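One protein chain omitted, others in place.
Let's look at subunit A:
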């Protein structure tokens, strides 16, 4: 209300000065909700010292015409948003977008420093996905949704285990922050998908680089920030239900959420989703045992007063994912046969049943968060979170053991996060924070299979400070530094022969505890110190183009898998060996973004260069012959690596048509050996043409073309091994080609929908058809590409109901 009064005050009592000079300039722009990127209708934009007022329309647009040259102050007010203002010197037509914070917390502060489009985050190079876009992926996964951002690809295991790759790097190098909690879900594994229910997200942001230090100092690749829908401070009940049916997999997803909030600040939230899919289908055959089931739930309870608040939330994700049966193989000969066979060995009729091999993963997050505004300081917040990750992996086993998991791991993580935002000095915003972590991993011995990751305890502490300084309306600089300490204490059994073979008995005699027959119990303890930092600047040109430049350095300690893993991976028939000698890797990344608009044409260019000292890579080291046959052995090595590339996006609007194009290229090199890095996303280009007609119930129709080139830059990890020719019984030297990437491919996707207003409710109906032409292809970044084609046409019908 206060803003409205002040607005009234301006209009009624402040008489404008009018200069008799050039008075034909215009200012236009869009008002957007900072949290979910939705346009805000009904915002009041006024020009200080005048009675000129404009209201944003249903698409958030506003416009002023016939303005005079000179300095003026724009003020934006909107119910339940904090007011923003910006002073500019007008000498040409301007386009100014505002992003409002849909929070009541700061209602008492009427006139705040203007926060321009996307500048709430220092000089981070980032991209976002809107709620509307996320809903489209209701029946898929977070990884697939992220792929719609240029520069983000995915590392897949089959089609249901999808991990994001940011500018060429993934797994432990990508931090995932779900509702302000850093996800600890055994993220080191290439076949471990992030445990985030896409349906719980209202906004997803990808930060390319280590500039968001408050989330962690080890973001060699970047950070993915997932934010749920926030409760407003007003008496309301908001609900949403999405039902998606999919032809491929003959199943679908049901997702529903409800937020009840009160003007008193009290609110509760409930959200849940269910997914059921059977075997997927490639164009020419059924992909046997690729069904999946998911049950997800999140609950929240909070009290949000203007100057203090407390919030509790609980999230549960539970999934059961079948792994392509044909991808479970015995040895190098089986691998050669699979590669040569061109189609999977096990093809059965469609089924909903999920058999071995499969994964069953349950992740729970408990979070308690509180904040308080401190007079003359800023805002202090404290958050405690507990995460419990249970991972069961079932293998094809003998002797009736298939019902016993071959891997049964539990990871518990406690995190305490204290932050202080200091905003006392105008134009100078500083944040301090401390993070404490305690983590325990336990591998259940009742599996009867050697532990892949040993039992360990890990303690870590981080401390950071970041600052943003606004020099003037066109320049902003920022800097930050973070220090992390971690200590890992593991109890691991090594085969005595392995311990000696790796020369650990000479290097680490202090870790030896006791010998048990041919096994030795060891107690490796390691400390790691990591320092990370960021500096950057943001410049806004007179024509409103924006240039962001950022230099960040991340430092990552080796993860438990890199240190300790020891075992056979059935999907690639490889033996993977961790290495105790590994140290931290340190990156130095320069990122630049230039974004701007020329009439109806908009663009964003994001070139980057990332140099990584002591980069940890996994590569083949030799062949071991066991009783099962021969296997390539993969071991970790540290090298210096560099990655450079560019992410481009461009858009153009003409009448009812708009066109959006995304392009990404990355080039990664192992400098020590002068070879390409493995699993670098190939050059890709995506073009979408959309036709919109608002008069026809917001009808739209869009066609997307996605092209992925063949990756020509790859390391030659092929190996030769003696394999028995099963016809002659003689040994033959065979070259096992596990390196050559598949050919380029092109896919067509289609989407269309309408929206109906039913009283105060909204119903949307969408049809989504992926891979319209049923193209057969294989993807370089799919770990199961040796065994089967990717999925064929998938037609989905989606009903969305907002109430």
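Throughout what follows, a residue touches a chain if its C-beta (ideal position, glycine included) is under 8 Å from a C-beta of that chain, and two chains touch if they have at least 3 such contacts; residues count from 1.
Here is the rule we go by: contacts and distances are computed from a predicted model.
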Omitted chain per UniProt, picking from "NADH-quinone oxidoreductase subunit J", "ATP synthase subunit b", "PBS lyase" or "Type 1 periplasmic binding fold superfamily protein", is "Type 1 periplasmic binding fold superfamily protein"
Touching residue (missing chain; options A:334, A:360 or A:619) | A:334
Which residue, A:457, A:512, A:710 or A:737, contacts the hidden chain when the whole complex is considered?
-> A:457
Full-complex contact with the absent chain, from A:234, A:628 or A:693 = A:628
Could you tell me which of A:414, A:539 or A:637 touches the chain that is not displayed?
-> A:414
Can you work out which residue in A:59, A:424 or A:440 touches the chain that's missing from view?
-> A:440
Among A:51, A:497 or A:718, which residue is in contact with the omitted chain in the full complex?
-> A:497
For the chain that got dropped from the picture, name the residues of subunit A it touches.
-> 328-331, 333-334, 337, 340-341, 345-346, 372, 374, 380, 382, 384, 396-399, 401, 414, 416, 418, 420, 436, 438, 440, 443, 445, 447-451, 454-455, 457, 459, 489, 491-493, 495-498, 501, 513, 516, 518-519, 521, 575, 624-631, 724, 726-731
